[in-house]
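Got a structure for you, questions after.
A protein chain is absent from this complex, but the other protein chains hold their places.
For chain A:
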Amino acid sequence: MTDQTASAPGSPALGADPAVPEPKPDRAVVRDALGVGIAVGLSGFAFGVTSAGAGLTVLQTCALSLLVFTGASQFALVGALAAGGNPLTAAAGAFFLGVRNAFYGLRLSQLLRLPAFVRPFAAQWVIDETTAVALAQPTRRSARIGFTVTGLTLYVLWNLTTLAGALGAEALGDTDAWGLDAAGPAVFLALLAPMLRTATERTVAGVAVVLGLGFLPVLPAGVPVLVAALAAPAVLYVQGGRGVRGGRGRGKEAKR
């Protein structure tokens, strides 16, 4: 719970005594939140183009941004469908990518203490960016402002630019000639990079790449990604077998 979210903007404020959080001016929180919301929100254009290029209709593309609203899952679903994956494996891959949002929600619910009736609405905005901004704030008030402003900006812009991208895809003609097929993997790389902090994470990533590419020519579309997901439990298992206890000394003695 206490790991530092180094990448988040405005973190210098955390340099102060952590026991007595220094309040941060609301304006500064809003500025940080808008920065993230606008930058990421504009990349909905790349999603709109990619999705339309993959053969989805404008309506289907917009439905994804409105209802799914978690970029990695959307790109993954569209990519799997474009590659000819069946809808179940495509949706499974997208779903597994979305599972991380449950853990963001867990942290946010402690941090924001939202009233029960707000939670079903706030849930749609629980994503990487809103979590990063909220966690970087020193007080509950600024965390709430950061979450709300980032969520609202990002949701509105992401959906508007998705529509623009989906409509524009046709005008662009051959979207591959514009290099837009590189937007999807670049988005994934940008999301992945900050996660590669330890040797464990890099090993998982490496094994997953080998599995994902290795099984690609032999398994039906969409399935290799699910096989690659097994890299996570496999690496954890191998580490456990080598006697890595995590140094916490719990587990064995937990019974008593």
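Going forward, contacts are C-beta pairs under 8 Å (C-beta built on N, C-alpha and C of every residue); 3 or more make two chains touch, one makes a residue touch a chain; residues count from 1.
Here is the rule we use: contacts and distances are computed from a predicted model.
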Would you kindly match the missing chain to its UniProt protein name, picking from "AzlD domain-containing protein", "Thiamine transport system substrate-binding protein", "Hydrogenase expression/formation protein HypE" or "ATP synthase subunit a"? "AzlD domain-containing protein"
Give the residue, chosen from A:52, A:136, A:166 or A:229, that touches the chain omitted from the document. A:229
By the document's definition of touch, the residue of A:53, A:93 or A:165 touching the omitted chain is A:93
Could you please point out the chain A residues that touch the chain left off the display? 39-40, 42-43, 46, 56, 60, 63-64, 67-70, 72-77, 79, 81, 83-84, 86-88, 90-91, 93-106, 108-110, 114, 119-120, 122-124, 126-127, 176-193, 195-196, 200-201, 204-209, 211-213, 216-217, 221, 224-225, 228-233, 235-236, 246, 248, 250
